[in-house]
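All protein chains but one are shown at their positions in the complex.
For reference, chains read A, B and C in written order, and residue numbers begin at 1 within each chain.
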Amino acid sequence: MTADVLFWLFAALVCGGALGVVVTQNIVRMAFWLILSLGSVSALFFLLGADFLGAAQLLIYVGGTVVLLVFGVMLTASGPYMQIKTSAADGLLGACVGGLLFLVLVSSISGMDWSQLHTTNTTPSVIAERPEGNTLRPLGLAFLGLRPDRPVTEGSEVKPAPGYLLPFEIVSVHLLVVLVGAAYLARAKRRANPSNDSLSA
Amino acid sequence: MESVGLNAYLFVGAVLFVCGIVCMAIKRNGIGVLMGVELVLNSANLNFVAFARYTPLGLDGQVIALFVIVLAAAEAAVALAIALNFYNNHLTIDVDRGSELQG
Amino acid sequence: MNGLFAATSISEFLSGLKLPFAGSLSPLWVLLIAALIHAVILINIFAILPLFYIWLERKVAGRIQDRLGPTRVGGKFGWLQTLADGIKLIQKEDLAPGAADRWIFRIAPYLAVIASFAAFIVLPFSDGWVAVSLDVGVFVILALMSLEVLGIIFAGYSSGSKWALFGAMREAAQMVSYEIPMALCALVPLVIAGTLNFGEIGRMQAGLMHNWLIFHDPFTFIAFFTYFVTATASVKRAPFDLAEAESELVAGFHTEYSGLRWSFFFMAEYASMFAVSGIAVLLFLGGWHTGIDLEASMAGFRGWMPDFLVPGFTLGNYLVNLFGAKVFVLKACALVFVQIWVRWTLPRLRIDQVMTTCLKYLVPISCVLFLGAILWPLLLASTLKRTTILENAPPLGRVIVGDAAAVRPLPTGMASSPQQEAAE
Partner (left out) sequence: MDTGTVLRNLLTLAWLLPLAGFVAEIYALQLRWSHRLSKAPAQLAVACIGAGFLCSLSALLYWGNETKWVGFAPVEHHTPAEGLDGGDTAPADALRPDATGGEPASEHHHQTPKFYAGTFYKLAQFGPLEITLDWYIDSLTLVMFTMVTFIATCIHLFAMGYMKDELTEEYEDHQVHLPGGHHFTRPGRFHRFFAFLSLFCFSMLGLVLAGNIFQVFIFWELVGVCSYLLIGFYVERHSASTAANKAFIMNRVGDFGFLIGLMILITSLGTFRFFDVTTADGAEQTGLFSLVRGDDGKLDISDDPSVTKSVVYLRDSHGHRLVDGTTPRTISYLLLIAAGLGVFAGSIGKSAQFPLQTWLPDAMEGPTPVSALVHSATMVAAGVYLAGRFYPMFPPEVLLGIAYIGCITLFVAATIAVVATDIKKVLAYSTISQLGYMMLGIGVGGWAAGLFHLVTHAFFKSLMFLASGSVIAGCHHEQDMRKMGGLRHKMPITAYTMLIGVIAIAGLAIPGVGNALFGQALAFSGYHSKDAIVASALAFSELNRNPLHNILFIVPLVTAGITAFYMFRLWFMTFAGQPQDEHVYEHAHENPAIMTAPLVILSLLAAGCAIGGEDGWLYCLLSFSETVPTVDRFTSERVASIVIPSHLDARDVHGTAGGLALLAAFAGTTVAYLLYCRKVVNPDDIRRQAGGVYDFLVDKWRFDTLYDVAFVRPCHIVASWCQGFDQKVLDVVLHASAAITIVVSKWERTFDEGMVDGLVNLIGNSTTNFGRSLRVVQTGRLRQYVMWIAVGVVVLFAALFTALPK
């Protein structure tokens, strides 16, 4: 009951924030709605027992990515409160396609009987056992290459399943590459046409 | 026992996804398109975490979601760099202006 | 049990409470009432601390500048000067410039305050005195504090003023940059502690002062100072207060603000100062412990007067915890005093110097510290057959045990055992 109320609250915030992003024309307001939406998603993560993930969502998305976006907005703003308006036709078309897409998604979600999944796999879910969260240690061990929550029987010996050490390392290297690449891409360059600096789009 | 189940989260994810797609489709501002991408990624994450909670997917769902977050951060950094370049070249962030690849 | 949005003691207390007319409360109501109680307590702390700090800042600044500071309102020391200022600000007109994006202009201070306030949710003041005892507490508090910058950016951007915009830009760049060394420095004691739960970290520093994590090894010692520098920068205190550099940008991002909204930024700033200092106290300086092991002597007092007023409430325990909270707040205030002291002592850096300090010095230093903190226990394990030179430090993971050769596969279900220990 408690969780239900909270869920509906944050679900409403998520959906409202997302809709706000779509509807708003002002890019900074869009960023605000985005923050609202993503922050609420992180709250949903907490509700789903993924506390580490929720914190990560807050730190990386809301605190990092969105700040970066807003930063980008400021850097690319050619005038105060720049608005690049979406034409009504575009909006209508988008709404139609989006509506259709939503219908497709909803029909596939509702057409699926998820409860079958529980019967097909007997392995208990670590998350289900621990609805309040505390997934930090299992996640950390998984990234270090061990899955104590998912034992594998090899002969008579019970061992932890292999985890995600290699993907973890790959992602780390990937991040480094992206860091260098982004720095290279965004480095200061001569503008294409310096005389047009002050002109707004 | 809980009235809120997997489907509820999936519906939220669907809304998020559709909003993201529509955002990508209708926003002429490049940064706005990026925001749409973030929404889409978040909807996927939400679904993963929901599956982790309600299906035997377990911890794997969270691990994948974490990877998605990390990669999304990387994507945002690169995309922002591209947007800055775009702005440097076109003096605008309107993606409709960047149609040099028109056939 | 660590609840998510429900605090342990009060909610349990409420759920166990038998009301004369309605019987036991439904969980939703328990949650709501508990949350409300917490919020009220925290908002009081959140509001009163800035009042005190602003007064302190004035007095300290005055003393450092060889003058008296406020002396009139509320007695000889001007105790109520801040309160008077607050009343004045509430009375002021809530202005919004014509060029402003009003909607965001109005929301921005709330964002800053909410972010700053949210940090207090997971900050324990004493043993168990925490609104939400999260397993990823440190991570969450860092995440929440990083949100404060959003409010500032929005404020600067929506003001429609170039000064505000510059301030916001600087703030954004500075915050995004300083978050990295700050998090890395916070990781250094965390590596030792092996947990992100503030409660556990605080408990493991009980006893004499050498148990404090700052004295654990040379890297934590340096990490404390590095953390303090980055924390000062991340709450945009001088000498890193480029976002509101009066000499260049009028007042930076809050140039266009006035009245209560303006005071919100200051509440957020001073509360953040306390929050980062609290984090430093918890991570490095022994939390609510005195460091001279007074707790051990007070241990017998904990059982004094059980079931005081209501069943389950032990007065002795409460008083001991209250003492701990006082110790904690004192330590944090000492650190805040240092921040104030630094503000009025050091000149402000240029923005490029700020960025250079972070990217060229603090980031490498913190990386080295992090590496060293990881290698230190390994070094000890290979030489002293143990992971720390302290006797009651927690085991550093189970993989490396005292016997260096015994690297065993983890037993199934091991992941859950630390939690069970912590819950006991």
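Everything below uses one rule, namely that a contact is a pair of C-beta atoms (placed from the backbone, for glycine too) under 8 Å apart; a residue touches a chain by one contact, two chains touch by 3 or more.
What you see is a predicted model; the values in this text were computed from it and never measured.
Based on the whole assembly, the unshown chain contacts which displayed chains?
A, B
Specify the residue from the set A:Gly20, A:Gly72, A:Gly94 or A:Gly163 that touches the hidden chain.
A:Gly94
Touching the hidden chain in the complete assembly: which of B:Val33, B:Ala50 or B:Leu80 does that?
Of the listed residues, the one touching the omitted chain is B:Val33.
Even though one chain is hidden, which residues of subunit A still touch it in the full complex?
Contacting residues on subunit A, toward the hidden partner: 90, 93-94, 97-98, 100-101, 104, 107-108, 111.
Tell me, which residues in subunit B touch the chain that this view leaves out?
Where subunit B meets the chain not shown: residues 21, 24-28, 33, 95-96, 98-103.
The definition used in the following text is that only the chains that are shown with their structure count from here on.
Compute the centre of every chain as the mean of its C-alpha atoms, then state which one is farthest from the centre of subunit A.
In terms of C-alpha centroids, the chain at the greatest distance from subunit A is C.
As a quick test, compute the distance in whole Å between the mean CA positions of subunit B and subunit C.
Chain centres of subunit B and subunit C, defined by C-alpha means, are spaced 32 Å apart.
Name the residues of subunit C that each touch 2 or more other chains.
Within subunit C, no residue touches at least two other chains.
Give me the residues of subunit A that touch two or more other chains.
Answer for subunit A, listing residues that touch two or more other chains: 52, 56, 64, 66, 68, 71, 73, 138, 149.
Contact residues on subunit B for subunit A in the complex?
Listed in rising order, the residues of subunit B that touch subunit A are 2-12, 14-23, 25-32, 34-36, 38-39, 42, 45-46, 49-50, 52-59, 61-63, 65-67, 69-74, 76-78, 80-85, 87-94, 97.
Considering only the defined contacts, which subunit C positions touch subunit A in the complex?
Listed in rising order, the residues of subunit C that touch subunit A are 1-6, 26-28, 31, 99, 101, 103-104, 107, 111, 134-136, 139-140, 142-144, 146-147, 149-150, 153-154, 157-158, 160, 165, 168-169, 172-173, 175-176, 179, 196, 409-416, 418-419.
List the residues on subunit A that touch subunit B in their complex, please.
3-4, 7-8, 11, 14-15, 18-19, 21-22, 27, 30-31, 34, 37-38, 41, 44-45, 48-50, 52-53, 56-57, 60-61, 64-66, 68-69, 71-73, 75-76, 78, 84-86, 90-91, 93-95, 97-99, 101-102, 105-106, 109-110, 114, 117-118, 120-121, 123-128, 131, 135, 138-139, 142-143, 147, 149-150, 164, 167, 171, 174-175, 178-179, 181-186, 189, 191-193, 196-197, 199, 201
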